[in-house]
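A single protein chain has been removed from this complex, and every other one stays in its place.
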Amino acid sequence: MSKGSFLNASVGRKFLMSITGLFLIMFLLVHMSINLLLIFDDSGDLFNIAAHFMATNPFIKIIEPVLALGFAIHILWSIIITIQNMRARPVKYLKSNQAVNSTWASRNMFILGAMLFVYIGIHLYNFWWKMKFAGDPLLEHITVMQAGVPVEMENAYALVATLFKESVIYDIVYIIGGVLLGLHVSHGFWSAFQTIGFNNHIWRKRLFVLAQVIGAIFAIGFSVIPLYFLIKF
Amino acid sequence: MADVILKKIYVKVWRQNNVRAKGRFETYEVENISQGSSFLEMLDILNDKLIREGKDPIAFDHDCREGICGTCSLYVNGRAHGPDRDITTCQLHMRKFNEGETITIEPWRAGAFPVIKDLMVDRTAFEKIQQAGGFVSVNTGGVPDGNAIPIGYEDAEEAMDAAACIGCGACVATCKNSSAMLFVAAKVSQLAKLPQGKVEGKRRAKAMVAKMDELGFGGCTNTGACELECPKGISISHIARLNREYLKAKFSD
Partner (left out) sequence: MSKIDNKIPAVPLAEKWSKHKESIKVVSPANKRKLDVIVVGTGLAGASAAASLAELGYNVHAFCYQDSPRRAHSISAQGGINAAKNYQNDNDSVFRLFFDTIKGGDYRSREANVYRLAEVSPNIIDQCVAQGVPFAREYGGTLANRSFGGVLVSRTFYARGQTGQQLLLGAYGALNRQVAKGSVKMYTRHEMLDVVIVDGKARGIIARDMVNGEVKRFGAHAVVVATGGYGNVFFLSTNAMGCNGSAVWQCYKKGAWFANPCFVQIHPTCIPVHGDQQSKLTLMSESLRNDGRVWVPKKKEDAEKLQKGEISPNDIPDEARDFYLERRYPSYGNLVPRDVASRAAKERCDAGFGVNNTGKAVYLDFKYSIERLGKDVIEARYGNLFQMYEKITDVDPYKEPMMIYPAIHYTMGGLWVDYNLMTNIPGLYAIGEANFSDHGANRLGASALMQGLADGYFVLPYTIGDYLANEIMTPKIDTSIPEFEEAEKSVTGRLEKLFNIKGTEPVDHFHKELGHIMWDYVGMSRNAEGLKTAVEKMKKLKKEFWANVLVPGEMSNVNPELEKAGRVADFIDIGILMAQDALDRKESCGGHFREESVTDEGEAKRDDEDFTYASCWEYKGEDAEPVLNKEDLEFENVALTQRSYK
């Protein structure tokens, strides 16, 4: 197989988008599950243990650069594809009534993606950057009893919870981010299966419904956390 | 049935003298149109008026006027083939419009479909895609009996669903990316469902997709708009099959 021609072909490019997209969805499912621990234990112990596990697990260490690569490819290729697609129609329509034939999310995946990109930037600066490199006084080490053994770890809960408790603006940013993500996935999920060829007239409805469900889970799952802190504290 | 007459409507039409000329919109008045008339008959009447006034009539493609030849190709009020489902422009009737309305008519817009004049576009790109592999390589004569290879009812029906494509280009026109994937998929999927076509399936999928890309069509982002605007309702499930055929072919290279 000539890799060059495949990755330059429209279907090949979309194939990369699909594979990276599905991979990112898997990551997000794990990420969301851990995040939800934030609202089930106000002491923060549960979340801290999980965060500590993720930070120290060797498998995660390997997966991290892969994840970064996944993001990079997904973003870069989306730009390439979008430019190519825009070039395909040099003169635009005066009047275009697309609302009758397609969903808003499906037509605006790049815009949704671009907004998510900004959101992820904010998100990385808020937490990942501080935990990994810059540090923050809130992250001061604490000792948590794990299976009867005291383990020392960063207080990630404090960093996250404080932000959400103290900043209404960030709460809103994160709620919006969750909704955007949900919309993006509500099209991206089934679209990915369509692109890799795993679809037919029977699976089509199932995948479409599943995509809406997963989109809704992401939207709710991610925004319920800031909402929780906004309402409770 | 009572024949309702639209006393006056306005049509805002794209005028462009040739492929190199700059285009612009012009608005015309049309009077006394029966709602039972077809959309193209309304344009005939407008043209008759323009000719009599010494003006250049509006050029638009049309031929069979019964929805099967795929020649007519107007983007009416923001939709390929106008505001109705499962029809071509020639099957659109004036009862879909109201008294005093301004109807916007544009040609198919795609880089791969340059405007020839006014509302006529050049769809030679579709010809080139078909020439790249949209056939079974068999000469006349020397073929087996029609019943020699049984083809299941469901397979034949699904092949027919795809084969119903009339090559009008509404999919490209309506797609936000001007993608020709539904058009390519219809042919690839039809032949992939039939034993006669399977033999050269891999070559076909690769060649047709490569040609489509080369001609400057956009990529498919699965919005599904093409399927809803396709006059023959060709399903995007066929695009999934095209993707499958293409990926299978590429990965086995």
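Letters A and B name the chains as they come in the text, with residue numbers starting at 1 for each one.
The criterion applied here is as follows: a contact is a pair of C-beta atoms (placed from the backbone, for glycine too) under 8 Å apart; a residue touches a chain by one contact, two chains touch by 3 or more.
The structure displayed is predicted, hence computed values, not measured ones.
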> What are the shown chains in contact with the chain that isn't displayed?
Replying inline: B
>> Considering the complete complex, identify which of B:Val11, B:Ile105, B:Leu194 or B:Ala225 is in touch with the unshown chain.
In response: B:Leu194
> Which of these, B:Gly78, B:Pro107 or B:Gly167, touches the one chain of the complex that we don't see?
Replying inline: B:Gly167
> On chain B, what residues meet the omitted chain?
Replying inline: 1-3, 17-18, 33-34, 36-38, 40-41, 44-45, 47-48, 50-52, 54-57, 59, 61-71, 84, 86-87, 91, 93, 95, 116-117, 120, 122-124, 126-127, 130-132, 134-141, 143-147, 149-153, 156-157, 159-160, 163-164, 166-167, 190-191, 193-194, 196-197
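The criterion applied here is as follows: only the chains that are shown with their structure count from here on.
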>> So the centre of each chain is just the mean of its C-alpha atoms; given that, what is the distance between chain A and chain B in Å?
In response: 38
> Which chain A residues qualify as touching chain B in the complex?
Replying inline: 1-2, 5-6, 8-15, 81, 84-98, 100-103, 106-107, 109, 187, 190-191, 193-201, 204
>> Which stretch or stretches of chain B touch chain A in the complex?
In response: 12, 14, 23, 25, 75, 77-79, 83, 104, 106, 109-112, 174, 176-179, 181, 209-210, 212-213, 216-225, 228-229, 235-237, 239-248, 250-251, 253
